[in-house]
Structures are given as C-alpha cells and as structure tokens.
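Yeah, one chain of the complex is gone here, protein chain that is, but the others are all in their spots.
Let's look at chain A:
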Amino acid sequence: MDYNMEDTQNPVEAQKVAQRNDTQSVTKRLQAELMQLMLSPSPGISAFPDADGNLLAWTATITGPTETPYEGLTLKLSFKFPNDYPYSPPTVLFKTPIYHPNVDFSGRICLDILKDKWSAVYNVSSVLLSLQSLLGEPNNASPLNAQAAELWDSNQEEFKRHVLARHQDLDDE
C-alpha cells in the first residue's frame, strides 16, 4: 500500500474547476427547464425562479388532482437546487400547509425520486407531476404522518376533513 497515494492528486484545484463547471452546468440546465415550462406548460403545474434573480431557488404550484381529497386546492412548493444539479436532487418542500401521509408538518416530503432514486433526467416538471400523483396515491408503507396514513386507509371522509382543516392558501408574494 502506498501511503502517499492520495497526495499525488490535487483535489483542491480539481474541486475548484469542478465547481465552476458545475455552476455553468446548473445554470444552463435550469434555463433549459424554465424555457420548456414556459413553452409547453403542463396543466396543473407551474414553476418559476424566485424574484431575487437566484436561479437556484424556485417557487412552484400544483393544483390538487380531481377525485382526490385535494381537488381544487392550490399548493405552493419551494425548490432549492444544489450546485451539482441535476446530479443531485433539488430540495423540495411544501410551503402550503398540507395534510398528507408522506409529508410532515414542516412540509418535508418523503419521495424516493427526491432521495436515492433521483436520476439526472428528472426535472422540475417531472418532480411536480410525481408529487401531483402522490397526492392521489400516497405511499402508506413509509408514512411521515402516521395518523394521515391510517385515516387514508380507514376513513376517507375524515381524511378529507383534515386536509381542508389544515389547508391554508398562501398569499402571492
């Protein structure tokens, strides 16, 4: 074993270069996504970078799908993109208070594609579409909100009552 093996490289320099390229790559990618969202919007979802000019923070909205307890509700989310996006997933939070088996009361979401099943081909719109379908099909096997998971299975009407009680429209900022 060569104990000096790790010293033969220059990780600091490599990291700097990598970071610079990453930033360019993120910007390019997010601009492309934004363009796509604006040119061919999907019904029920929208997203736009925050007003501060920082392309790494977006606000998105999804409309609750029909025939679900969330029908007609508008839910806001925040996206924070890491520097190595799309090779790491964005951090996505529900800003609108929501009662859902896979979302906790801070708005954190339990969804595999936002964690270890993230792929670089996922994007803002595919994440939003996944979340939209998660509203109608919660994954009750791994709930963040155990009560909600239980209610979903046992009493849909009571569940819906909780959803509406928790929901609170956010003002447009």
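Couple of notes before you dig in:
One rule holds for everything that comes next: a residue touches a chain if its C-beta (ideal position, glycine included) is under 8 Å from a C-beta of that chain, and two chains touch if they have at least 3 such contacts; residues count from 1.
Note that contacts and distances are computed from a predicted model.
Missing chain, UniProt protein name, picked from "Rap guanine nucleotide exchange factor 3-like isoform X1", "Proteasome subunit beta", "Exosome complex component RRP40" or "ubiquitinyl hydrolase 1": "ubiquitinyl hydrolase 1".
When the missing chain is restored to the complex, the residue among A:54, A:88 or A:133 that touches it is A:88. Checked against the full complex, the one of A:79, A:94, A:118 or A:159 touching the unshown chain is A:118. Touch with the chain that is not drawn comes from one residue among A:29, A:95 or A:108, which is A:29. Even with one chain removed from view, chain A keeps its contact list with that chain: residues 1-3, 5-6, 8-9, 11, 14, 17-19, 21-22, 24-25, 28-29, 32-33, 35-36, 84, 86-88, 116-121, 123.
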